[in-house]
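Report on the following structure.
Removed from the display is one protein chain of the complex; every other protein chain stays in position.
Should a chain be cited, it is by its letter among A, B and C, assigned in written order, with residues numbered from 1 in that chain.
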Amino acid sequence: MSGFSNDSGKKIVDNIIQVIQENRQYLSDIDGKIGDGDHGINMSKGFTLCQQELESNPGNMSHGFGVLSKILMTKIGGSMGPLYGMFFKALSKESEGEPEINEAVVRGMFNGAVNKLSVISPAKKGDKTLMDALLPALDALNNSLDGGDGLTIALKNMKKAAESGRDKTIGMQAKLGRSARLGERSIGVLDAGATSCALILGTFADTATDLIN
Amino acid sequence: MSGFSNDSGKKIVDNIIQVIQENRQYLSDIDGKIGDGDHGINMSKGFTLCQQELESNPGNMSHGFGVLSKILMTKIGGSMGPLYGMFFKALSKESEGEPEINEAVVRGMFNGAVNKLSVISPAKKGDKTLMDALLPALDALNNSLDGGDGLTIALKNMKKAAESGRDKTIGMQAKLGRSARLGERSIGVLDAGATSCALILGTFADTATDLIN
Amino acid sequence: MQKIINDPDLVVEEMVEGFVKAHSDLISPTDNERVLKYKHAPVKGKVGIVTGGGSGHKPAFSGYLGKNMVDAVAVGEIFSSPPAMMFYDAIKAADGGKGVAVLYGNYAGDNMNVKMAIEMLEDDGIEVKTVVANDDVPSAPKSEIEKRRGVAGEILMWKVGGAKAAMGASLDEVIAAAQKSIDNTRSIGVGLSPCTLPQVGHPNFEIEPGKMEMGIGHHGEPGTEVVDLAPASIIAEKMTQMVLDDLPFETGDDVVVLVSGLGATPYLEQYIYFNEVEKILSAKGLNIHKSYVGDYFTSLDMQGVTLTLLKLDDELKNCIDYECNSIALKQFSP
Partner (left out) sequence: MQKIINDPDLVVEEMVEGFVKAHSDLISPTDNERVLKYKHAPVKGKVGIVTGGGSGHKPAFSGYLGKNMVDAVAVGEIFSSPPAMMFYDAIKAADGGKGVAVLYGNYAGDNMNVKMAIEMLEDDGIEVKTVVANDDVPSAPKSEIEKRRGVAGEILMWKVGGAKAAMGASLDEVIAAAQKSIDNTRSIGVGLSPCTLPQVGHPNFEIEPGKMEMGIGHHGEPGTEVVDLAPASIIAEKMTQMVLDDLPFETGDDVVVLVSGLGATPYLEQYIYFNEVEKILSAKGLNIHKSYVGDYFTSLDMQGVTLTLLKLDDELKNCIDYECNSIALKQFSP
């Protein structure tokens, strides 16, 4: 089998919520070094609100991502509200109505997410933002699938690329967001958004792989 | 000889100013334990202003105490402005016009000072105020002179009584001023006003004795 | 000492200098550099309102100079009563021929200096009367109410006295209204950190992290107890209860609530605290006629808040609602 059901995919949403909650302090600490120290707080608050809404209003993966997106855009704000709001909106929209989440759907989801993000954020590769985890991850996913690797391997490559992209932000100088004003002093530490993005992509990959096997 | 000239007595004023300046921090620290920590600051500011005025407008002891009194009342305020203002006003008034400061004059000065203070302050012995240095000091002076001790011995007794009165304030509970609100917790430390008062009386005694000898 | 100052011994001088320049639309200096007055004082035919006290409480005292508020202020050293001569000059600066009400707080130094100032005025033919604020509940038991300190309730006393004077009242009427205001006012403070006198350079007392001092005074005078820092709801409950019980305030009373930060407490916390106070008052059936939240009466850089409640009757209500234009308190007619 090379996919999983949209219904079972709700586990992905649950696990993403959980990993963000678990990393609340860690993400804030990273943000505190060159930002304002609230990235974990913002993210955790939004994802917890989503968890609460999903308890009374459960559904499949597309539904879960849709709820998450709506809550981020209406309740969270910051930079993360609109950015991750758009991101999860695409994950939801591109999988909506698909009972089976297969290679093609996954590919559509992440390509859609990057397209959506580009509309509202001017962030390019190397600007030290979540894009530095997301863009290499998308490339890896596409390349892997193009090369015929199959979904689980492609997801594994996506995760690996997200993490190495995240790690590369250490050497980058921030060009956008609060840390940008730091100039050269922003070099030497992780980017908070790239870190949360790698966590989300990694959790997606791991959980989807579990569901496929 | 059993006295000193009012002119040479200006040295007493100078030395009192100096001892207060030297104990600025010490007096504030004492006041800080059960008051607001400014006793040394207030005193030193006033006495230094007096020093400056006396430089351009020098004179004998009575003049010096008069200037000190005026400055305390017009520039210093707090509790100390009116209290020491009245105190030094009496020292000035009771010696004014006397070329020779002898037993009788000294007796008049300190009895006058206590009378003046009683007009504006309700402080009694045991209330943990400067009165606890001043009242026993006056008693010692009067008793010693009544007993025929002579001025230098009487001044020595006055100083000793002021210091032991000051030390007894450690065991007292403050009944007046800021520290009064502390109740029993005001017990165990010196009273700031009694400490400055003992310094002033002691310096008066020591300097007068030097002048007499 | 993380402070934006020059010579620590000159902080008051320089503060006054800056203050006069910043607010020249409302206040003027006088011949006594430590006496400030409302620009249009003395107001002819109006009872003059005078106050004063030690510095370090900004915007008190001089921040309340202005139209229908205070006419002249004597500015003391940090936490130290102004000398008699300053009160004397302030009273003269405020006198518009109808007498002067000196409305000040109950501190030993202020009591002596005001008393001496009034004696000095004997030959000046100015009628002077005083009200001594004693709104700070924890500073003495009710049986010794005359020993209590004056704290943020003084602001409401000035507001009432200032409005009454502006309405054309006589000196006795102004004094009676101000006295009624303070008699119906109760306050209490809590401290979460000590404050630092600039000239001393370090705090004069300690409040350990994780602790708070209930009933602390405006100069760090020790309070009634040092206890573990608690949630805002518990702090508010304790303080509100002490204040309510003392007057006592009762169901149906119309009240003014004044929450003041002590200098280093962000507004965020002050509003969270006010929110808890409001819940308690509402539950008890009190009507909040007007609320003030902000840094109205501070203690240098102390962390903490004071709570003040004033029980209103119609006269006090009219005075509280009366238009005024001072630096720190501006109100349009409702």
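Note that contacts are C-beta pairs under 8 Å (C-beta built on N, C-alpha and C of every residue); 3 or more make two chains touch, one makes a residue touch a chain.
All of these numbers come straight from a predicted model, not from anything done at the bench.
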(message) Just to confirm, in the complete assembly, which displayed chains does the hidden chain contact?
(response) A, C
(request) Taking the full complex into account, find the residue in A:Gly59, A:Pro82 or A:Gly150 that is in contact with the omitted chain. (result) A:Pro82
(message) Using the touch definition from the top, which of C:Ser28, C:Ser170 or C:Asn325 touches the missing chain?
(response) C:Asn325
(request) Consider the whole complex, including the chain that is not shown, and state which of C:Leu192, C:Met242 or C:Val255 touches that chain. (result) C:Leu192
(request) Quick one: say which of C:Gly45, C:Gly125 or C:Pro209 touches the chain that got left out. (result) C:Pro209
(message) Contact with the hidden chain only, please: which subunit A residues?
(response) 28, 32, 34, 36-38, 41-42, 45, 72-83, 85, 120-121, 176-178, 180-182, 185
(request) Spell out, residue by residue, where the missing chain touches subunit C. (result) 2-7, 11, 14-19, 21-23, 25, 55-56, 58-59, 63, 190, 192-193, 198, 207, 209, 212, 229, 231-233, 235, 263-276, 278, 288, 290-295, 298, 300-301, 303-305, 325, 330-332, 334
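Assume only the chains that are shown with their structure count from here on.
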(request) Indicate which of the five shapes (line, ring, star, complete, other) describes how the chains touch one another. (result) other
(message) Taking each chain's centre as the mean of its C-alpha atoms, which one ends up farthest from the centre of subunit A?
(response) B
(request) Determine the centre-to-centre distance between subunit A and subunit B, using the mean Cα coordinates as centres, and give it in whole Å. (result) 77
(message) Quick check: how many Å separate the C-alpha centres of subunit A and subunit C?
(response) 55
